[in-house]
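Step one of this worksheet: look at the structure below.
Only one protein chain is missing; all other protein chains are in place.
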Amino acid sequence: MININDLYVRYKTEKGYANAVDHIGLSIEKGIIFGLVGESGSGKTTLGLTLLRILPPSAEVASGSIYVNGTDILKLDEDDMRKWRGKRIAMVFQGAMNSLNPVINIERQVAEPLVIHEEMDEERAIIIAREKLAMLGLGENVWKRYPHELSGGMKQRVVIAMAIITNPDILIADEPTTALDVVTQDRIMKLIKSLQREYNLTTILISHDLPIVSEVADRIAIMYGGKICEVGENEQIIKNAKHPYTIGLLSSIAEPGSSKEIKGIPGEPISLINPPPGCRFYNRCQFASAKCKTYAYKLKSIEEKHDVYCTLYGE
Amino acid sequence: MVNNMYIVEAYGVKKYFRVKGSFLEKERRYIKAIDGVSIKIEKGEIYSLVGETGSGKTTFGRILIGLIEPTEGTVKIDGVDIFSVGRKKMKEIRKRVQIIFQDPYGSLNPRMKVRDTVAEPLKLNKIDYNDEKIAILLEEVGLKPASDFMERYPHQLSGGQRQRVAIARALSLSPEFIVADEPVSMLDVSIRANFLNMMKELNKKYNLSMLMITHDISVASYVGQKLSVVYLGKVLEQGEKNEIIKNPLHPYTKALMEAIATLGKKEKEVHIKGDIPNPINIPKGCRFHPRCPFAMDICREIEPDLIEISGTHSVACHLYKN
Partner (left out) sequence: MNIVDFWRIFKRNKFGVGGLIIILIFLIMAIFAPFISPYNPNQTNPNLFLSKPSLNHPFGTNELGEDLLSLDIYGSRISLIVGFAAAAVSVILGLLIGIISGYMGGLIDEVLMRITDFFLVIPTLVLMIIIAAIIGPSLINVIFVIGLLSWPPTARMVRSMVLSIKEWPFIESAKASNAGRLYIMFVHVLPNVIPIVFANATLAIAGAIFSQASLVFLGVGDVTDISWGEILHYAVSSGALSAGDWWYVIPPGTFIVLLILGFVLLGYSFEEILNPRLRRV
């Protein structure tokens, strides 16, 4: 349903170009929860913004295509893109709960996308907004409240209600649970899962938190330094990870009750600006060899539906 | 000096913040950030304080090292009641306890070089030092070679590196106790492990006691030996880490353990209702009762005391009566 081909998105900075999304390709089937996992500086947020074409002015899509149901949305002009953005593809941003308008009450804010995108009159839109809010566990006592009266978890649900009210085909959630407490995180994830089940909503879940993503995602892609390292079905990534970075990431996760020593990954993430040729993970990889320096990121299929980009599995 | 087994003792510590109300309000309203917490940390021990937002854990950490004065209660550092000694004695005590913060981007003065930041405590306390000593500190926390880092400014360092500088600075006075307030929550996952391992090493090498404040039980379970679970300013469960994690007694602790995300697809059931209430309106009786699936009538009326179930496990819950 979503086909990303050779996408190259970069930011102009004073020191040169930062290659945030460095010639990557991905396929996302309809109706699945697709987890995009990476740490800071991996480029995952940029990928999300590109899908909605809301990149900041300093960023440019240098090449590549993104086909959604047969249409290359990168080639649409802005007027056509507006028919997609917020309507057929919706996004919940990092920290979105803090960008709710403090002077407009909840039901009106949730109704707003309908008023704007479907030119519905506000009264009807509010009725639908109330339905959606109730569905997300926010009842009558919340509808006329203002954002500052709600807890973080409730605000996040309001934001999700706003995103899904137009019944989009695709929902992009960028760090939807950061800064929320554990119980609320669990609830939001359950909410996303139920949206998938009820509406067959294709969800792209962007996060640095692999455990949280792995509890709900059907497929997981791991990103590092603007590149995809590995992509596969949930179990394949969690139980049969092949890329050294994925393996390193898995070994860094502390699970309560387990006395296993957690190992991190030595070194620091590289800068996206003028990256060295070859594998981006080279200087932190325990399996690195000379051929990694000239690696051209050719895809290697480990098993069906499981791809890895690493010299360990063939050039 | 009495040979004390405990480096830090807190008894009945309370901290209430007055809420600026309107002129017409009759009753003064308070945010009861800490509402009676007692903890004893042994020398050489890592003690974890687990709590979420609004639990008061951050305020508590600061009280333990004398940065904030409690509304009630006593805090003893190596047997000395720190809030009843004079300023001079307080300055002496401050040299033995230090703190590192959550935010690597605000913990260091952006206009000071790494060398000056790390050396500052020594300068302030009129202790002699030289560049070599600073270099040793930097290498101790994994910033090798130290010469690479001495002249840098914070904006030239990554988040993980900044946190290490913060620790090097905290170590400069050779403290006996460090409060680490969410030290890794803003660091990337792959960097966290190294950092936590380093803290464990420092603890072993120098018998350095620590209070690890975190919202993440996984972090608490990895480093600490003892654990306290805090909710809205009170300790709900406390004791030996492994015991609590394997056998959580308090419904809140159980819910936290159920809610934690672990690797792999799963359906989870978390037995807890509602959201964390605003600390201004702490529920009557057991402060957890509105969210507790096992709440009984007594829970709505009477606040349960922290009772010892075993030598290594205490819980504050009416479900457990001796």
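The letters A and B name the chains in turn, as written, and every chain counts its residues from 1.
Keep in mind that, in the parts below, a contact is a pair of C-beta atoms (placed from the backbone, for glycine too) under 8 Å apart; a residue touches a chain by one contact, two chains touch by 3 or more.
This structure is a prediction, so every number in the text was calculated from the model and none was measured.
Considering B:I63, B:I77, B:I99 or B:I276, the position touching the chain not shown turns out to be B:I99 (whole complex). Only one of the listed residues, A:S58, A:S99, A:N167 or A:N274, touches the absent chain: A:S58.
If you put the hidden chain back, the residue from B:L173, B:M198, B:I282 or B:I309 that touches it is B:L173. Contacts to the hidden chain, counted on chain B, fall at residues 62, 65, 67, 91, 94-95, 97-99, 101-103, 106-112, 120-121, 124-125, 153, 155, 166, 169, 173.
The rule is short, and it goes like this: only the chains that are shown with their structure count from here on.
Interface of chain A with chain B (complex): residues 39-40, 151-154, 181-187, 189-190, 208-212, 214-217, 234-235, 238-239, 248-257, 261-266, 268-269. Interface residues of chain B, counted against chain A in their complex, comprise 52-53, 158-161, 188-197, 215, 217-222, 245-246, 255-257, 259-266, 268, 270, 272, 275-276.
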